[in-house]
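Note sheet for the following structure.
Only one protein chain is missing from this complex, and each of the others stays in its spot.
Now for subunit A:
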Amino acid sequence: MNYLSQIFSIALFNLRTIPQRTGSSITAAIGIAGVVAVLVGVLSIAEGFKKAMTSAGSPDVAIVLRKGSTDEMSSGISREQTRIIADAPGIARNAAGPITSAELFVIISLPKISTGTDANVPMRGVEPGAFDVRGTIKLLQGRRIEPGKNEIMVGAGAASSFAGLELGKTLEIGQNKWEVVGIFSANGGLAESEIWTDAGVLQPAYKRGTTFQSVYARLASPGAFQQFSDAVTKDPQLEVKTERLSDFYASQSDMLSNFITTIGTFIAGMMALGALFGALNTMYGAISTRTREIATLRALGFGSGPVVISVLVESLALALIGGTLGAALAYIAFNGMQTSTMNWQTFSQVTFAFAVTPALLLQAIIWASILGLLGGLFPAIRAARLPIASALRET
């Protein structure tokens, strides 16, 4: 028999006898499935959060904040300044003039549906230009807000996470009442966590006079950013800084997504170590119960190479079964699961969905295979090294 057919026949023999070792084989597979499910589950939180933050910011939208502020909440821009910014070069224009929106960002307390406790929900006062600036706002129900009216429209994520945001309901904030006239989506982006109203109506409600906090501007092209940025940052009347919206949101999401990824990788790494010990145990067990079989095979003339490879094949097969199971489990359990957490920069809620991406699934299968190979390698070498004569004597 040649080398390949030796491997083939021993491997087949090993795989066929798995049912005789159901208990320990299932243990190894479940151990690996658990690792994979936890890894995919935790990393899908970070993926989902990143997706919400990055799909919110496009490179051809710029945000203008007061110089020195790190987020919208701490920024402040006067009405006169917003007009100067709108006239700056590099901004796209339509029939109504430059496409900009001066905005006000505050938080309100609303009870979270899942826990019943109050959460800080972001509320944004916008100008009519906001819809053209973003370009991704789609109404799911109802209609857009009208300027000057106490009306709000609610992002889909916020609507499903916080109580009292159904279409037609009236929301009381302080001494003001606002009617919910629309529910919108924003391509999975950050705006879906927010409640929108007219900036002019929000200013008096929050005693902001005629000031705003940020100006969003659609650029004529992504390349026009430099021209726009130079014009507004060098203007002595302004004292502002500007960033591409994509960069701004990316830097806002850094802290939390790094944190989740670090913790997630640590947990999964530790679990992988645990599962590796489990897999090693299983495979050593599988070898030791078959010491005599293996010795017999060797005595019959099978080489030690095929024995090693066949053990690896068995261990890999178990790992792949476990890995696939775990990945499938994580996908069913986590993908699209809606959750919300705090954006540490503004202390407001960001709602987003867990995202189990194909890349994550692939990563999971690769990890499972590595675990399987490592778990099988040492027992396999041990099996191949057993002296035939003494192994045959063993009970």
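The rule is simple: a residue touches a chain if its C-beta (ideal position, glycine included) is under 8 Å from a C-beta of that chain, and two chains touch if they have at least 3 such contacts; residues count from 1.
Throughout what follows, contacts and distances are computed from a predicted model.
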Out of "Sulfoxide reductase catalytic subunit YedY", "Na(+)/H(+) antiporter subunit C", "Glycine/betaine-binding protein" or "FtsX-like permease family protein", what name does the UniProt record list for the absent chain? "FtsX-like permease family protein"
Residue, one of A:128, A:164 or A:285, that touches the chain absent here: A:285
Kindly state which of the options A:30, A:167 or A:392 is in contact with the chain not pictured. A:30
Out of A:10, A:224, A:238 or A:275, which touches the unshown chain? A:275
Touching the missing chain, which residues of subunit A? 23-24, 27, 30-31, 34-35, 37-38, 41-42, 45, 68-71, 73-75, 106-109, 112, 114-115, 117-120, 173-175, 206, 255, 259, 262-263, 266-267, 270-271, 273-275, 277-278, 280-282, 284-285, 339-342, 344, 347, 349
